[in-house]
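The other protein chains are all here in position, but one chain of the complex has been omitted.
As written, the chain order gives the labels A, B, C, D and E, with residue 1 at the start of each chain.
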Amino acid sequence: MLHTVNKSPLERNTLESCMRLAKAGSAILLIEDGVYGALRGTRAADAVAARMNDFKFYVLGPDVAARGLSEAPLIDGIEVVDYGGFVDLVAEHEAQQAWL
Amino acid sequence: MLHTVNKSPLERNTLESCMRLAKAGSAILLIEDGVYGALRGTRAADAVAARMNDFKFYVLGPDVAARGLSEAPLIDGIEVVDYGGFVDLVAEHEAQQAWL
Amino acid sequence: MKFGILVNEGPFTHQASDSAYQFAKAALEKGHEIMRVFFYHDGVNNANKLSEPQADDRNLVELWGKLGEEHGVDLVVCVAAALRRGIKDDILAPGFRISGLGQLIEAGIVSDRLVVFGD
Amino acid sequence: MKFGILVNEGPFTHQASDSAYQFAKAALEKGHEIMRVFFYHDGVNNANKLSEPQADDRNLVELWGKLGEEHGVDLVVCVAAALRRGIKDDILAPGFRISGLGQLIEAGIVSDRLVVFGD
Amino acid sequence: MMEDDDFEPEAIKRFMYVNRKAPYGTIYALESLETVLISAAFDQDVSVVFLDDGVFQLTKGQDTTGINMKNFSPTFRALEGYDVEKLYFEKESLEARGLTADDLVVEVEILSTDELREIMAAQDVVISA
Partner (left out) sequence: MMEDDDFEPEAIKRFMYVNRKAPYGTIYALESLETVLISAAFDQDVSVVFLDDGVFQLTKGQDTTGINMKNFSPTFRALEGYDVEKLYFEKESLEARGLTADDLVVEVEILSTDELREIMAAQDVVISA
């Protein structure tokens, strides 16, 4: 399953719920305001870093760049993809679940 | 100042931010999905109960009833008002701040 | 007392417009004046006269329009927000007018209280 | 691969429609098929042809319509959600059609993947 | 509704509707329910999940007269008649909100997070709002 999360973990419980209910081995792609969840050094970062062995995390590069975070340090192991990479992730997984 | 909060504290940080930044003596009115913050027994209830001496809490009755909570136990000291009471609260305070 | 109201969301999707309407009605019943309701962001969609809710649902576009006409409430739709979202004179419901953001600031200045409803 | 897309939000207010559009474009560039984009909830506002963004802003209504025409993408607006919000044939942008929720279920059945964008 | 040439009625898919939002504050709960009702006509394997604030959608005693909106909670009781029988609630979400099965308008299956996780992972189409 590919999970997409588009909400800031500093504002809502969306990413937290996704990580609670996603099965180990799932991919989690952070898009839109969800990309703040990929930042190192925020109050939400530890919760993500703690699950790096359970999930493969991706973050959408164009959304990172839009928010001025292209040079901000991301949590180790999070892979940056573009929209083409987003398409590939959907194709590679059997289904997508959007956490809104 | 009258603060209005319309978000569930179980989903977002809105009520938490309101309580962090509202001055002691302020009134806080919970409306729409914010009324879940008035419930006793939820994971968010302790944070509200802990501030009962700092703020005067109100909750909008029609929103409570719509959500099936008319007979649910509310946190002690929270006063239920109707839309007319909402109007009175706005009139009694020098300004309203909506926490969205 | 003289109230101004700001509505940030369209009808149906968020409760903001309903809450604002119920507040306005209650304020008028208590003898207060609503000098203006300003519709901003998706709030401009409250003025779409093509809106046709199911028969057993409330029709917020009509409710606002009637409130405006019966109580002389100035219903102002923000022109910039409306253009973006395709709310133009062609589909503007009776009782509403399109104008600039200055009308919101003015409402803040002139009214005794500006009350904000949004998401 | 054959994709279906669900868009739950209108243009501008939330990024959902932008993200869905960028996704659709990238998928087509990679040789995939978009069999349908279904617009639900406030997503129906993406089909309002009166939308007129500022000159230096993107026009999502036009972008979707072009994508539909150039790539044969079926752009379907949910009739129930659209009636509520006042999106009718009078203001329906070229390339879109209004139909029932069954078209969403069918997209889920027929496509290899249904991808959801919302708020 | 099924004009597409590629449509194969024999391909039954697992459709899951995920409800994470409270009712009335936003329209998602109501419009999502409309989708579930329509989907019943398509003979797919349909389940509906309530978690986080979505569990509030089925509280007993909803009375919307004061907010002038339509009370749609009775419709959940009609789902069984549409052969939509798999309603799953997450236990943790209920407990975090001080709710129990007795507070809900219909009998639902209350699952642990672990149980729900397995079911969610096995879906073909996940529709959330």
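In the analysis below, contacts are C-beta pairs under 8 Å (C-beta built on N, C-alpha and C of every residue); 3 or more make two chains touch, one makes a residue touch a chain.
For clarity, every value in this text was computed on a predicted model and none was experimentally measured.
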Inset, instruction - Report, in label order, the displayed chains that the undisplayed chain touches. - result: A, B, C, D
Inset, instruction - Consider the whole complex, including the chain that is not shown, and state which of B:L15, B:A38, B:V59 or B:A98 touches that chain. - result: B:A98
Legend entry - Sites on chain C contacted by the missing partner chain, in the whole complex: 2, 6, 8, 35, 40-41, 80-81, 100-106, 108-110, 114, 116, 118
Inset, instruction - In the full complex, which bits of chain A touch the chain not displayed? Write them out. - result: 6-8, 10-11, 32-33, 36, 39-43, 45, 61-63, 65-72, 82
Inset, instruction - Determine and list the chain B residues touching the chain excluded from the picture. - result: 1, 13-14, 17, 20-23, 26, 94-100
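Following the convention adopted for this analysis, only the chains that are shown with their structure count from here on.
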Inset, instruction - Touching both chain C and chain E: give me those chains, sorted by label. - result: B, D
Inset, instruction - With chain centres taken as the means of their Cα atoms, state the distance from chain B to chain E in Å. - result: 28
Legend entry - Centroid spacing, where centroids are CA-atom means, of chain D and chain E in whole angstrom: 24
Legend entry - For chain D, residues contacting two or more additional chains: 8, 41, 114, 116, 118
Legend entry - Residue numbers of chain E (touch at least two other chains): 24-27, 52, 67, 69, 124-126, 128-129
